[in-house]
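Missing here: one protein chain of the complex. Every other protein chain is in place.
In this document, chain identifiers A, B and C correspond to the written order of the chains, with residue numbering beginning at 1 in each.
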Amino acid sequence: MEQTLTYKSIDNTVLDTLTPPQRSYWVLVALLFAGILLGAGCWTYQILVGIGVGGQNNPVFWGTYLINFVFWVGIAHSGTLISAILHLFRAGWRNPIARAAETMTVFAVCTAGLFPFIHLGRVWMVYYMLPVPNQRTLWPNFQSPLMFDVVAISTYLTVSSLFWYTGMLPDLATIRDRSHGLRHKIFKVISLGWTGEWEIWRHYTRGYLFFAALATPLVISVHSVVSWDFALSVIPGWHTTIFAPYFVAGAIHSGLAMVLTLMIPLRIIFKYEAIITTHVLESVAKTIVFTGLIVGFAYATEIFIAWYSHNPVEVESFRWRAFGDYALEYWIMVTCNTIVPLLLLFKKVRTNIRILFVISLLVNVGMWYERFVIIVGSVAHDFLPHAWGLYAPSLVEFGIMIGAFCLFFFLFVLFVKHMPSVSMTEMKETLQEGESHAG
Amino acid sequence: MPADTVSIMGIFSSEQRAALAIDGLRETPWIIEQVYSPIPSHAIEHALEPPKSRVGWFTLAGGIIGFFTGFFLAAFTSLRWSLIVGGKPVVALVPFFIVGFEFTILFAVLGNVLGLISQARLPRFETPAHYDERFSGDRFGVLACCSEDEQDELTRFFETNGAEIKTNDV
Amino acid sequence: MSSAWETWHERALRMNRRTFLKIASMGSVAVAAGCSAKPEDNLFTMVRATEDMVTGKEAWYASTCRECPAGCGVLAKNREGRIIKLEGNHLHPVNLGTLCIRGQAALQGLYNPDRLWMPRLKTEDGWQEIPFEKAEALIRGKARAAANRGTGRISMVTEVVGQTQLDLFAAVLQAFNGESPIVFEPLAHEALKFAHQQIFGSPALPVLQMDRADVLVGFGADFLETWLSPVEYARKFKAMHMLSNGSKGVFVQVSPFQSLTGANADRWIGCRPGTEAAVIMGLIRTVTGDENGRNVNRNLRDALAVVTETYTPEAVARMSGVSVEDQTIVGRQLLAAKQPLVLGTGAGSAGSHAVAAELAALFLNLALNPELSLFDFNNRHRVEIADRRSTVLDAFDAMDKKSVELVLLNNVNPVFSIPGGSRIAKTLSHKKRFVVAFSNFMDETAATADLIVPVQMALETWDAYESNTAALATLQPTMGKITQAPALGDLLLNLLPPDQRPAADYQSMVTRTVLTGQDSQTATTWLKTIQKGGRFGDDRATSGSPKANLRAAATLKTYLATLPEPSDEYVLMAPPSIRFFDGRGANRPWLIETPDTLTQIPWQTTALINTDSMAADGMKDGDVVTLKTQSGEIQAPVKAYAGVFPGTVVVSAGQGHSVFGRWGSGQGVNPLAILDPSVDADAGAPSFATPLASLEKSGRSVALATTSGHRLALGRKIAPTVAIDQIGHQDSHDKPGLTMDSFPLTPPLPEGYDPKRDLYPPHDHDGYRWAMIVDMDRCIGCTACVGACYAENNIGIVGEKRILEGREMAWLQIQCYQNPADMARLTFLPMMCQHCDNAPCEAVCPVYAPHHSKEGLNNQIYNRCIGTRFCGQNCPYKVRRFNWFDWERPEPLPMQLNPNVTVRSKGVMEKCSFCIQRIKDAHNVAKNENRAIRDGEVVPACAQTCPTGALTFGSLMDKTSRVSQLIKDPRAYQVLGYVNTKPAVIYLKKVTQTV
Partner (left out) sequence: MSTQPSKNQENPLPLMKIFYGLTAAGFLIFITVALVGNPARAWQAYLLNFLFFSAIAQGAVLFSALMHTVKARWSGPLTDVAESFTAFFPVSLVLFVILFLGQQHIFPWLHEDLHGKEVWLNVPFMFGRDLFGLCLLYGLGLTFLYHRLYFTLKDRGASGPFGRWLLARWDQHPPDEKRLASRMTVFGILYLLAFALVLSLVGYDLVMATDPHWYSTLFGAYTFVKAVFIGFGALIVLSSILHLSSRNGYHVEKNQFHDIGKLFFAFCLVWADFFYAQFVVIWYGNIPEETAYVIERTMAAPWNVLAWTVFIGCFIAPFLILLNRRIKTMPRAMTVICLAVMAGIWLEHYLLLGPSFHHHAQYIPLGWVEAAVAVGFFGLLAAAVTIYFKQFPELLVSRQEQLID
């Protein structure tokens, strides 16, 4: 496929995606916006009446809000992973999807960032969590995992946005040079007068490398921090050392799946076949198998150590996970996250776009349930039997969840139609390498 | 530069050609004023052998500052009231390390951006006259200057290297 | 149990200082009571602040609890003119400073939003509010008319009241040619009284000196819940049953339904309903048998021989289902006892069976202890003045015959609490008859009246009440008026023409009662008495126990004939409950919201069925069944319960009101309605048990609003027990280690830290390290502490729906763990915030809302909390409570709110604070007197009210404090200690003994 690509064809393919959209597009946008309004409505209602309109209770103080938070932060991960780590490893298949992945990251972080607010009992007091003293010079508690979150997530948002924007600069210039009128003016500004002269490239390449080098540990740290929201507690099923790597792997797992979920339709709609080749999708698929195996390994380890520990609380906690009230959720999680991805070992499956798409959806579902099983399943059944309880999400929570999904896709849909959803410059680089190998 | 010099822009359709031209020019007394490229080309880099960028120092500085900022922020704030939580020491190094780490990354990145825009002198508000819009697409430009009398020679040099010529008269 | 006495004595002494503080003065209240104002007026503006009414400072008034006939002494805590809390009066001999949950909830009667503020007259178009003067005039008119038309045209039915009031009633009725008032009490202990009458010649209810017994055998008397004087007997029971120098008394309960009382027995033995008497007869046979060395009075033996001969162990086993072994065990215990005491059935068995059992029980007591040294015949419970059920019913039936025109009802609800109450309703609603209900609530009976006149409640009025012969307790207005209602006494006095009035006003009558017999008649004496809350323990006649009349054996024989033959038909039992008594508590949210300790279910009424028979019938918890008797049918969800004899269905009485305010109406079911309305002919005892015509599954099933997820500890060291001979022995096989079983006690003090184990350095506390010791051997699960906690800490009421959702708010819960080996063996675990030294909840909060105070408390700053709920999540004990909503408090309930405790708004986490407001008060007092806080000076609400002294609070820094002593107890352990949170609540294991 790559041979047919030229600088021009790349530019044209990408620029064609920026043509004025048809009505159907705006309908979609409108629908998504309606979804957002629904979510916003539910949230307002919750603020007015009280957090009790959700399903949380004692002992399950945390419900879908935290589940969705972790879910979206997870999604947010593979963006930077693909972009940064694979950039360091110089894996060629990264370039076609890097831009979309980074975009996904930025929007996913925004979506995730909403949930801690939605989750709060007194969201109007949220500024207590900002690092500013109150009138009696009392500051937030930096020993709290939630403060780690505040620091980590905001850092992550800043860094990934900057990374994303910096990466876009050359492409913005390209669009500027191919456009007229208002769009020209806008892109003239946002491309910061990029001229691709060597003096700029010299520093740019270097800076971008450091970006990647810094983003990589950041990705890992951020989801480790998220995992420590749970692991630093004492609750059986939460308090376990494997959580940090396990969550990171899980995050990448879900993120890659989401990349496929986004890329496959994009590829068809925008005729990206030449750029986002099946080879690229395959590589993503293979990585999913890998991450799937890691989370599988983690599931197994948890169960094994719980059994090995002979600590009655641990043992019961994990027995109940697999065979208790949430057994269904548990097995959905295991199946979708570790068993189903194994299908991708077969080239036939990998290369069949439809199946690939379905599997990517299943993994997303599985990862959502993983968070459910961990967050709800552990506290519902912890130390004192008399305090055991169950939890089921309420309609309000579902409303907000729908709103969140709509918000994410809303932003993404707006982006792909107005910004280069594939990095032209990096594609050209890939092309260059391709030639040099050929020659 | 002296008043009697002219800048001539050779526009190349391929990276290699541009690179060769650059190599060629560096043998001659003509000065390469500027090189334009849609991609960070290795070939051109080899040809130009530009000095190493100093962006990294900004990044490093940012990182170091960040680490201590984060760490001391955490320590300072907890010492305002010295409240004991969970029986842990008021200044708890182990968890504060996380704060320190995140700040390291944050400040390092900010330093990096600062370095980038200061070194590359971005943003720029007007594009140079000799800039060709294709430079952001599929063309490579080499701008060299010579004294007026050598103008034809340089032009010929470019053409032999398969470039199209773009001159902007001063 | 001398040591037991000491502890109680100490308690009293310790409290004395404070007591005098409390009753420092009154007087101003008289003023307050004198002035009248519109109810809606804010109290504070009404009450003139006088020396004892300092804003921001509480004043205490001694009075008497009238929630049940026991008549415990209370101290009412008055802030800015309104009572915010009731505590027991330490000088009152009945309850020595403690209260039960009903006593705690009395305030919710006072401030009940459904309370009536104005008289209501029934008209064609519904109820019409009329002024009190009009109501009074109306009654006077009716009374005059009735009196003129002839004698006996006026009758009155009253609850159990003090003698002063009773005399007044009599006088007034007489003045109008009426008959003497009927005293109606749903739980009137007719059978017991009858037995006493038969054997000793008078229907007395003597006070028992249970505390001096060493072996106690009960046959259903629920003396920890409703029987005679629960608080008193709870204390006395623990006095005999608590561990003291290595031994403790024995308590065996033989009954069809375990009930809370049986759950506290060393051994509960189930028997077929109604056959208690048979078991007792078997025991008499054993005891009076020649073979054992016990010298039983020959005449008695002969008298009984004829009756007992047929009751061979096998026969008894066949009738009652109590195995021969169990009978011998109980017999052996009784024979070995020095001071045995046998209690008959409580309410909860059919009339004649109860009579038989009570007679037999008395005879057994005689056989075991001829001089009945544990019966104080000179000191008798007030409730004995209540008329037998038969008398009450006759009175109502006679109304038509005698064409009674005016009926006065004083705070009684026969329509609800008498089986077949509908008949009474019919009588009362007869159009020719004018019925006046002196009642503060619209209940089933009031609804049938023509005129409802609210009168002052116990805490608002002057009165005197003879809790028992030895204790004349006084009542005084403890607060400014929130109602214009007159005292009943005054209202009745005004009915009489001024010249015939025995006194100008009722208060002076009370004064007279109080002063009679006192050497000085001065106002100061009166004042002192009022301040103390009554005249206690005056010297009274000390005649020995009366002569037993052995001919009663014959009566016993006839009654034994009525005992039921073994059959497999279901029997419905409707025992009164500790929370609702006869049902009068059913409109008080604290009582409804507090789960029944045995089922852990609030709000709902369940039908308890033996676990095995339920499984056999293929029923599961929550299945709704239809219970049919001759008198009707009810539907209730079933709940499996091991402490029920197979073939018995237990539906505790009290709920299921048709009319009883917003919380009472339509909540739960009323089993009384379908009980057999007939009463025993001679004894006049009603039935609280009736054979079921049928028990059918309705097919419906409801969710049970339980507050307990699971009832077994699953081998976790949560509520362990220790056998009495194992105390002090290392309970875990291996040496102190790191695992759940081997983890050592780690006090929340620097010495609790071990550098080999702890990653954190120990931290010191500033002067005090507050801690609580919970003696699980003393906890009887009565939930008085829970009620006190609700009252003290302004805890919200969430309602049935929220409970089902798992949003209960109780800071302190009595959890109940079952013994997997014997599901009927229960251990009660009072669970509240453990104020850990390494509290997992603190560190995870991003805003320091929970943190560790200098005195070791786990503080929760409400206005700092942003509701991340991380703390609740990370609390191993799950004792943190979150305000999911703003909880409703309809007016005038907010008047009860404790001004020293924040009322939490939605979105905020809360939990037990060790009553920090009381600690602060103690700090202020100590500071003013410039000394340290004394041990025992700070008493949290729960510890203060506990009738058995199971909770002890103090500072661990003070090495001489009681907590510091108790923590050395070999029974001491910490729940989940191995998690290393170093809880400041240390539990003492429950002591079991095999019987």
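We take it that a contact is a pair of C-beta atoms (placed from the backbone, for glycine too) under 8 Å apart; a residue touches a chain by one contact, two chains touch by 3 or more.
These numbers were taken from a predicted model, which means no experiment stands behind them.
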Visible contact partners (per top-of-document touch definition) of the missing chain: A, B, C
Absent-chain contact - pick from A:Phe33, A:Phe89 or A:Phe346: A:Phe89
Options A:Thr4, A:Thr137 or A:Thr241, residue touching the unrepresented chain: A:Thr241
Hidden partner chain, touching residue among A:Tyr156, A:Trp228, A:Trp320 or A:Phe410: A:Trp228
Those residues of subunit C which, in the complete complex, touch the missing chain: 734, 737-739, 743, 755-760, 838, 843, 978-980
Touching residues on subunit B - with respect to the absent chain: 60, 86-88, 94-95, 97-98
Chain not shown, touching residues in subunit A: 88-91, 217, 220, 224, 228, 231-234, 239-245, 293, 297-298, 301-302, 305, 308-311
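Going forward, only the chains that are shown with their structure count from here on.
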Farthest-lying chain, centroid of Cα atoms versus that of subunit A: C
Geometric centre distance via CA averages, subunit C-subunit B, whole Å: 83
Subunit A and subunit B: spacing of chain centres that average the CA atoms, whole Å: 30
Residues of subunit C engaged with two or more neighbouring chains: 840, 843-845, 848
Shared interface positions of subunit B, touching two or more other chains: 81, 83, 85-86, 88
In the complex, subunit B residues that touch subunit C: 81, 83-89
Complex contact set, residues of subunit C against subunit B: 760-761, 763, 836-845, 848, 850-852, 982
Touching residues on subunit C, where the partner in the complex is subunit A: 600, 708-716, 718, 739-740, 802, 805-808, 815-817, 829, 831, 840, 843-848, 864-870, 872-874, 876-878, 880-886, 906-909, 975-976, 979, 981
